[in-house]
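Each remark here refers to the structure printed beneath this line.
For this depiction, one protein chain was excluded, whereas all remaining protein chains were kept in their positions.
Now for chain A:
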Amino acid sequence: MHTVEEVRDALREVLDPEYPISLVDLGLIRGIEVEGSKAYIKLTYTCMGCPAMDMIQDDVRDRLLEMEGIDEVDIEVVWETWSRKDITPLGKKQLKQVGVV
């Protein structure tokens, strides 16, 4: 069975559709659990009007299903508030590199 950290590392490869920053570094991943071959992901968005919601969920699901031993992905949108403070230091550095302060 995969660990939570292994799943998180896989999600570090899933980029936000708008900017070259991972969903983990953008602060959108709010919970990860693994039970056998099923991964449970809690997700929020930068805003409720985010036009890429379906795309982000599809990307999360597709990446985790690539992991050997993960057969099912459950995504729950928890609608927790999001602000710039939720971006990791690495994420802020990456955003600065593409001109987003």
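The definition used in the following text is that contacts are C-beta pairs under 8 Å (C-beta built on N, C-alpha and C of every residue); 3 or more make two chains touch, one makes a residue touch a chain; residues count from 1.
The definition used in the following text is that contacts and distances are computed from a predicted model.
Student: Considering the UniProt annotation of the chain absent from this complex, which name among "ABC transporter permease", "Transketolase-like pyrimidine-binding domain-containing protein", "Phenylacetic acid catabolic" or "Putative circularly permuted ATP-grasp superfamily protein" applies?
Tutor: Going by UniProt, the chain not displayed is called "Phenylacetic acid catabolic".
Student: Touching the absent chain: which residues on chain A qualify?
Tutor: Output for chain A: 43, 45, 47-51, 53-54, 57, 74-81.
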